[in-house]
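Below: one structure, written as structure tokens.
Apart from one protein chain that is not included, each protein chain of the complex appears where it belongs.
Here is chain A:
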């Protein structure tokens, strides 16, 4: 209960924390299960992690974008409900937030981005958001921050099943089933889900959301086998098939749709000898999209890329209080698409990491990474972080890093225009974090600064051909505040969380704020559990955004505030069945997140959650 109620986890230097901290429970607990991305908790010194519990993510639609919109400082730009959802994390662009699936970067090879509305949270056991740089460990795109989607596998847990069925406005169906079975030596987890919606909500003035329907089918499988003590084999697979039409602003427009098929597969072998621990990973990712530019014809444009990754993580713990780690990885991608000839690229990378718990109160880490590839000139990347605990009440965190976003397939190979001479976008950035803990109250305040150069933009070149160039420079800075408070009140339990972010992100040439980056974003939630009843409230405030590069205020999109409420009742002897209902946008706020793209008003759903 303590663990689940904690909103964010500071994994760093946890051994130094006094036993009164809730987070310690989860670390002990983690040792009994498998998580692929162990680097996340060991090498985040000086950064702040936001962990989103399963119970919290279930309050949202299954799309990752909506879960994060209500539970992280990331701002999302969404072309209408369920359409393309792209992040701006700390004022950076959509391709400067990396999404890691069990530690593997899954941003698209073609545009470097992730559509957060086609990533389902159903097959994911842990969602963690880490603000700030992470390219040393996670590679391209880890500038604004990283989103970590991890699976857990348990041993000795027997046989468990969970069924979740939800139905709501606009004929929205959300069905999820998960089964877990494990013994002393093995563990298996299978999760399948389907989410679909007609998505034909009415606009505030007139009209309705035409051609907005979507579906998303996912299947996730995890398997672990204990060969011997300190010797494990595990495998994860994730398959998704998503189809979404693009909603029309005017009925006369040409209806279009997208189809995405993604599969991700990871095989890991972990073995420990003496002070060494080696984890060898083989991953195969297949991304494929089709864009139908006119539904009345079956013609489409497409892109397909296959990525093979071979990687070894080696850790050495022979020195007192010191952990040394290396990551060697080779990534081979071959892809083709409409406008892109069949091209392959190979990237070898080596990273070295050091973590030192110097004293009870002080820990620090340092990392270096270099890539070898023929595709671009790869800079040496670094990271450095430190944390000092002044008392059980207050800790200071510092982190600085150099990160990058490599040119994408489109940038390099688009025919005509692809530019093989592009440099990666690079960032130099730093942050100062302050953690306050007092009884049931947690506060994290982080100030950051990011200087990004060589940002890639497509511009016309000779002969009317467009070519990408390393063109723009952006400077982002701001403040993030994370607040958590929880308390037993009588027989009930109250939990409050809040996030505030202040973001300035300006084009260095014009000193203008980037469009679709609000200065202010607030999220809040309140949960109250009393006996068999749960009551939840969610709040989202997105500040005014510019839609014009010259910041002409006549075209700004207004700030908006969305409130959701839900309640549920647990029944059965073990309280293992739950029936609930939700109202989203309860005050029927008329709002646009993107110019001319109205979002839905008040809407409803009911759900049933069975554990057996």
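As a convention for this text, a contact is a pair of C-beta atoms (placed from the backbone, for glycine too) under 8 Å apart; a residue touches a chain by one contact, two chains touch by 3 or more; residues count from 1.
Just so it is clear, contacts and distances are computed from a predicted model.
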Suppose you had to identify the omitted chain by its UniProt name; would it be "Tryptophan synthase beta chain", "Quinoprotein amine dehydrogenase", "FeS assembly protein SufD" or "Sugar ABC transporter permease"? "Quinoprotein amine dehydrogenase"
Absent-chain contact - pick from A:261, A:447 or A:539: A:447
So one chain is hidden, and I want to know which residue out of A:434, A:508 or A:611 touches that hidden chain in the complete assembly. A:434
Hidden partner chain, touching residue among A:202, A:377, A:558 or A:596: A:596
Among A:319, A:390 or A:441, which residue is in contact with the omitted chain in the full complex? A:390
Which parts of chain A face the unshown chain closely enough to count as touching? 249-254, 293-294, 297, 299-301, 338, 390-391, 394, 396, 432, 434, 445, 447, 449, 459-460, 462-464, 477-479, 502, 504, 506, 512-513, 515, 519, 547-555, 595-596
